[in-house]
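With one protein chain held back, the other chains of the complex are shown just where they sit.
Which chain is which? They are A, B and C, in the order written, and residues in each are numbered from 1.
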Amino acid sequence: MADTNTSRCDLAIEAHEMLAMGKASDFSINGVKVEETEHNNYIKITRIKVDNESGARELGKPMGNYITIEMPARFYGQQEVYEEMCKACACELKSITDEMLLSQNDTVLVVGLGNDQITADALGPRVVDSLMITRHLKKYIPDEIDEGIRPLCAIAPGVLGTTGMETEEIVRSLAHEINPKLVVVIDALCSGSVERINTTVQLTDTGITPGGGVGNKRKTINAETLGVPVVAVGVPTVVDAATIAAAGMDIVMNKRNDMNIPRDEANRRDWIRSEIGEELGSMIVAPKDVDSIIGDIASVIANGINISMHEGITLADVDRYK
Amino acid sequence: MADTNTSRCDLAIEAHEMLAMGKASDFSINGVKVEETEHNNYIKITRIKVDNESGARELGKPMGNYITIEMPARFYGQQEVYEEMCKACACELKSITDEMLLSQNDTVLVVGLGNDQITADALGPRVVDSLMITRHLKKYIPDEIDEGIRPLCAIAPGVLGTTGMETEEIVRSLAHEINPKLVVVIDALCSGSVERINTTVQLTDTGITPGGGVGNKRKTINAETLGVPVVAVGVPTVVDAATIAAAGMDIVMNKRNDMNIPRDEANRRDWIRSEIGEELGSMIVAPKDVDSIIGDIASVIANGINISMHEGITLADVDRYK
Amino acid sequence: MADTNTSRCDLAIEAHEMLAMGKASDFSINGVKVEETEHNNYIKITRIKVDNESGARELGKPMGNYITIEMPARFYGQQEVYEEMCKACACELKSITDEMLLSQNDTVLVVGLGNDQITADALGPRVVDSLMITRHLKKYIPDEIDEGIRPLCAIAPGVLGTTGMETEEIVRSLAHEINPKLVVVIDALCSGSVERINTTVQLTDTGITPGGGVGNKRKTINAETLGVPVVAVGVPTVVDAATIAAAGMDIVMNKRNDMNIPRDEANRRDWIRSEIGEELGSMIVAPKDVDSIIGDIASVIANGINISMHEGITLADVDRYK
Partner (left out) sequence: MADTNTSRCDLAIEAHEMLAMGKASDFSINGVKVEETEHNNYIKITRIKVDNESGARELGKPMGNYITIEMPARFYGQQEVYEEMCKACACELKSITDEMLLSQNDTVLVVGLGNDQITADALGPRVVDSLMITRHLKKYIPDEIDEGIRPLCAIAPGVLGTTGMETEEIVRSLAHEINPKLVVVIDALCSGSVERINTTVQLTDTGITPGGGVGNKRKTINAETLGVPVVAVGVPTVVDAATIAAAGMDIVMNKRNDMNIPRDEANRRDWIRSEIGEELGSMIVAPKDVDSIIGDIASVIANGINISMHEGITLADVDRYK
């Protein structure tokens, strides 16, 4: 699970919302471009581009692209929304890799971060389980494999606490050995808002920092540390208790005028966190039905990768990899 | 998962704490006796006896016995605490069944409520998996089974949404067929306080009401509906977001004097719930590491049942059923 | 897992093949009608009707109907075969229930026999997990449920060794309580031939006898014991080592003339079993990839039940319940 700390949230879109709170509607940050589109009236795609150091500093996010795909609160059982999410993931992944000039024969390595023994943290391993793995087939029986199939390989390496090795160590050594032209890293994130749990997918070309086990933050997995382009795919699956408490307090406070607390919303969040964080904040929680939700979200991402990475695979094949 | 509604919590001890909030230390309710003991300085046992209708009304709990076993926040990896919890569960179960004059040859039926596909709700099924089942052995090969072994049978019937049958219907028809002298029902509960999640075990002879699926509350499983004594064993494994938010707000408010909200703590909880409940309250959450926690708690309860129900089984055998 | 003993196999079609071995092609048994059809060149359906006591004695099977649906050795990944199997299961189930004059509003109870902790024996529980359960919806919110949806309920009660109760006791008491017009029982079978493992589905209106735990055979679950019509659905998922050994010996012996062993094939099988059974026979084995196979077969049967039991559900909905 990617790390989060109290002053920073995992999603660029949340960081931007924080800064925009209480500002005029034409608020903008120098070096940060934001563009929103909507699909079928229910899928919202936000593209944030951080293109200079000043913007990166202000947003608290490295320079690069952040694409957020948001769906309505719960899509379960709605086949149409499910398929549109798969297509949206595939389409946005494709746009990123097209920009990287990835050719159809270039090898791609997918890394599913997280602990498969903790359901809320098992998004990465579950995605890896549903990928259409082909690198070995392209190598050993190339004549039997369609041209539209790319050499794809994948691993779910486990987490520091169960391997004793930094994930970055494992991925870097594999990248050197396998020599992929792109590394796609999947991880569950900690959300800064209750509403985004399991409804938001973030794609970014800036890499990812796995969650810490022993105090410190882990080494970042990005183009610089691996020496190969990295796309990180993240979904908020958990939230800390402090965020829930702060959300509840927001609701109450928005209805009242008699409380002597920071009126500026961004400051208020920090204030609430600092007041209650110590006692409640360490508890990370997931929705009760996390078991089935993680499976659904993993399917969306696996289908997105299968369709975008293999030209020969289309939405008609989606159900085969559900 | 046993049902809870906003004005009532599953645990009698929590209901009592609510009423005692802000009252003098010698506060007491007519018809409600409360007795606390401590084991080894870290296990706290509270026995609440509701012995008249007035007490039942005030506490909001049926007449009967409620025993709460609480351990320190997290006992994982501490073998000693784990063993003491097993012993405490066994001991308290034994005291209840002794009061029921259960003899060693009487058949006992254990029912593990809950949905085994949702980890946070799978406590009942997990306990059933670890029981020492003997009714068939006592029946078909009695000479090979020790005298200290009681006829024990068990079932994890599933939940209304997956069976289409009221749990009460299933258990009642089984009780008529099998004719046990005692039914022990296990269920995961919804907690009214963050601290009690997975640290508290409640035993009661008043029965249990499984959680609702389609709007209404389910039929209660108790001595009256089954026609046989019932002991319910419950552990809070989840909490609703409103409880977390309220807990956070409590912490803040306790530090400040400038907020115009109810100063009486019991009223304040209800007020907070009513203010934020609608928007946040429907989300039920579990700690992120619920997968391993449920296994540990299920072991504690299964060992407690195995030791208390089979005279011939002692703590030395505990690890065999871990 | 349904019981099998050395002189009898679970499938009527195998019992018939044994008797027909080495006989003329027009071999027939008085009181036993056999009819074969083929679907799409790859699904073979055999309908055996045992319509008098003499036929039942000779075949070693109670009077009634036995429908066997066989598919090509392995259908995995072949979406078309998978869908045809679902349709064939639905169609044959429908033909049986039509004969029973079951109306669309009659309640049906599905019972998934077997142990969900042993993958090869978990067919029944897995089917139950994928059913479209509706009895509670028809009862509590009838106006919101389509007319084409029947009241369907289901349970996976576990096995004698884990419950301490005869499966027949559990199902009979439930049938009395719920009062269904039909009970469908699902179980994994022990195969009398290696080729039939996981490729054959048998439907019968004669009931089923769960596998024994403590020496004896369990009580039969059928129309007589339950007091309500029963359809049993079985799939051979395991085979005993003696069957594999005998199959191997058959192959060798069919190529050679110099062995002084019974030339009559039916007798030879028994002879081989008696010679080697004691030392090898107790080992029951399953294909190594049983984990994924059981999931596929369970989907076929669950879809077959969903489509045949709910008029309003068609093949287009199949994937939603995969």
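By our rule, a contact is a pair of C-beta atoms (placed from the backbone, for glycine too) under 8 Å apart; a residue touches a chain by one contact, two chains touch by 3 or more.
Keep in mind it's a predicted model, so treat the numbers as computed, not measured.
S.K.: Using the touch definition up top, pick the residue from C:I29, C:L226, C:A246 or C:I313 that touches the left-out chain.
M.R.: Final answer for the missing-chain contact: C:A246.
S.K.: Have a look at B:N41, B:Q79 or B:S103 and name the one touching the chain we're not showing.
M.R.: B:Q79
S.K.: Taking the entire complex into account, which one of A:L11, A:V32, A:L102 or A:L160 touches the absent chain?
M.R.: A:L160
S.K.: Using the touch definition up top, pick the residue from C:G31, C:P62, C:P287 or C:G312 that touches the left-out chain.
M.R.: Only one listed residue reaches the unshown chain, and that is C:P287.
S.K.: Using the touch rule from the top, list residues of subunit C that touch the missing partner.
M.R.: Subunit C touches the missing chain through residues 117-121, 194, 238-239, 241-242, 244-249, 251-252, 255-256, 258-260, 272, 275-276, 279-280, 283-292.
S.K.: Under the stated touch rule, tell me which residues of subunit A contact the chain that is not displayed.
M.R.: 117, 128-129, 133-137, 140-141, 151-158, 160-166, 169-170, 172-174, 176-178, 213-216
The rule we apply is simple: only the chains that are shown with their structure count from here on.
S.K.: Are the two sides of the subunit B and subunit C contact the same residues or different ones, given that same means over half of the numbers occur on both copies?
M.R.: Result for this pair: same.
S.K.: For subunit A versus subunit B, what separation do you get between their C-alpha means, in angstrom?
M.R.: The answer is 38 Å.
S.K.: I'd like to verify one number: the distance from the centre of subunit A to the centre of subunit C, where each centre is the average of its C-alpha atoms, in whole angstrom.
M.R.: Centre-to-centre distance between subunit A and subunit C: 45 Å.
S.K.: What whole-Å value do you get for the distance between subunit B and subunit C if each is reduced to the mean of its CA atoms?
M.R.: 40
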